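All protein chains but one are shown at their positions in the complex.
Then we have chain A:
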Amino acid sequence: MPGLRGRVVGQHWYTPYAFMLPGLLMYAAMFAWPAVIAIQLAFSDYNIVSPVRFSGLDNFSRLLDDPRVWIALRNSLLFVVMFLPLTVVAPLFLAMLVNLKLRAIQAFRMLYYLPVITSMVAVAVAWRYVFNREGVINWVLSLVGAGPIDFLLDRHWALPTVVLLEAWKNAGLFMMIYLAGLQAVPPDQVEAARIDGANSWQRLRHVIVPSLRPTFAVTLILSMLEAMRAFESVYVLTRGGPLDSTLTLGYYIWSKAFEDYDMGYASAVGLLLWAIMIVLAGFNLVVTRRRDG
């Protein structure tokens, strides 16, 4: 690579900027400018009809007194807590399964990945047939004398059901991330452990999991951010109901902004979500860095 001083033939000072111009323009128009507006709105009162009015910290003091914010925050955190084992732990076992040297294993990888590429709307419709009061799952429950359960209409079941669906849809993605990690584990070490008499649990615990540390860093942050901002699944499955039992921060922002047209307040809640995501990401970075050291 040439140094900063010696200019390469055919390159001018403006060459890199000329290349990046379209990208920078898009960044400015679709990310930077909206981000500035979001921050500005969080300190304003705006309902689309009347002009934006600066309101200082009003939105934030309102936020502290708004019980629905706390419900949404609790639901979002519950979402994360339930989502983590389903996307950070379970897909590791899926990956180990499809990492076996078996005929047609690629076909199974493909089938497990299929929900990842389908739209959330289609997934929601498909599962509605499964979760129906007279659907397959309630039939299985009836065999053991339980149910029927209206999964998406029951205050206690709705949130776990949404989490389960979201995890089901994303499991294939996490599986492929782990598969890449597994394929980078030196087979010599696993083999040596086997010869030393380590059973499969010990091999997993002492050989495979430690070498997957960088992969865990990726899946952990991905899973947390995905769960924290869960919105589309809530929108198509429950619209935050019943009785706010699936009201997540993401959904609350949407409903305040586009149902109540309370744009300023919605932006303030948005900043709260944004701050939580950045804290989670930072926390993740610190934890995984320290483990590496």
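Heads up, the rule we're going with is that a contact is a pair of C-beta atoms (placed from the backbone, for glycine too) under 8 Å apart; a residue touches a chain by one contact, two chains touch by 3 or more; residues count from 1.
Everything below uses one rule, namely that contacts and distances are computed from a predicted model.
From the set "Cytochrome c", "Carbohydrate ABC transporter permease", "RNA polymerase subunit sigma" or "cysteine desulfurase", the protein name that UniProt assigns to the chain left out of the figure is "Carbohydrate ABC transporter permease". Only one of the listed residues, A:L92, A:I177 or A:L247, touches the absent chain: A:I177.
Taking the whole complex into account, chain A touches the unshown chain at residues 1-4, 8-11, 13, 15-17, 19-24, 26-27, 29-31, 33-38, 41, 94, 97-98, 100, 102, 105-106, 108-115, 117-123, 125-127, 129-130, 132-136, 138-139, 142, 168, 171-173, 176-177, 179-181, 183-184, 186, 188-189, 191-193, 195-196, 198, 206-207, 210-211, 215, 218, 225, 229, 231-232, 235-236, 250, 253-254, 257-258, 263, 266-267, 270, 273-274, 277-278, 281.
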